[in-house]
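A single protein chain has been omitted; all remaining protein chains appear in their positions.
Let's look at chain A:
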């Protein structure tokens, strides 16, 4: 599989997250000191600045915090997707993450809509956590 779309340039902070996504899990950092999850993965907790962190598999459930329906693509690689929904998902565990809503009807997407993660393989190495409304 290949794609013209931009792929994440994986680094040491994000490697466990992308690896888990490729294996069908949503793993995000959990702080051993303040007990809060965060996203995107960092080397220190953005809440309390502890480095006592581990990756935790979360529920994959959340709600649409906000979104936009892209009527113009973010560059030629996304032209065939238009219209598509880019959404900021607030996970049940607290953090927000940017993703796509997989839907045949973008107009149905609304703030507060309940969603769950679904994994979409992009290449042999990269799988994206997308979301769909439940």
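We adopt the following convention: a contact is a pair of C-beta atoms (placed from the backbone, for glycine too) under 8 Å apart; a residue touches a chain by one contact, two chains touch by 3 or more; residues count from 1.
In the analysis below, contacts and distances are computed from a predicted model.
K.L.:
Looking only at the UniProt record of the hidden chain, which name from "FAD-dependent monooxygenase", "Succinate dehydrogenase, cytochrome b556 subunit", "Protocatechuate 3,4-dioxygenase subunit beta" or "Acetyl-CoA acetyltransferase" is the right one?
P.N.:
"Acetyl-CoA acetyltransferase"
K.L.:
Looking at the whole complex, which of A:33, A:51 or A:81 touches the chain that is not displayed?
P.N.:
Selected residue, touching the omitted chain: A:81.
K.L.:
Extract the touching residues of chain A with respect to the undisplayed chain.
P.N.:
Residue positions of chain A that touch the missing chain: 5-11, 14, 39-40, 65-78, 81, 84, 86, 88, 96-100, 111-112, 122, 128.
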